[in-house]
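Here the complex is missing a single protein chain, while all its other protein chains stay put.
Coming up: chain A.
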Amino acid sequence: MSERDGFEQRLREARTRQGLDKPSGDGKGSLSTGPWGIGFRAGVEVVSALVVGVVIGLMLDRWLGTKPWLFLLFFVAGAAAGILNVYRLFAPGRGRKI
């Protein structure tokens, strides 16, 4: 067991000597690649929530025969959900950066 420990220590020292160990801390930054990445992610979040809302609205309309009203309602709800998604993307205090 001590041999294994010695190996781990020597490995660590060698890695530090070669500069292979990244300085710990904010090693896990944000995933997005610049402003385009952030913009694309926010756009996808909004559009997907909107699509889900519209599809639910249209299906409920066809089922209940309430033609445009539930579609309009769920369009607004989908837009709100999209904004909620984007807010969650950048919300502080959730502790997890995506």
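Convention: a contact is a pair of C-beta atoms (placed from the backbone, for glycine too) under 8 Å apart; a residue touches a chain by one contact, two chains touch by 3 or more; residues count from 1.
We take it that contacts and distances are computed from a predicted model.
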| item | value |
| --- | --- |
| Protein name as given in UniProt for the chain not displayed, "Heme response regulator HssR", "ABC transporter ATP-binding protein", "ATP synthase subunit a" or "Ferredoxin oxidoreductase" | "ATP synthase subunit a" |
| Contact footprint on chain A, counting only the chain that is left out | 4, 7, 28, 31, 33, 40-41, 44-45, 47-49, 51-53, 56, 74, 77-78, 80-82, 84-85, 96, 98 |
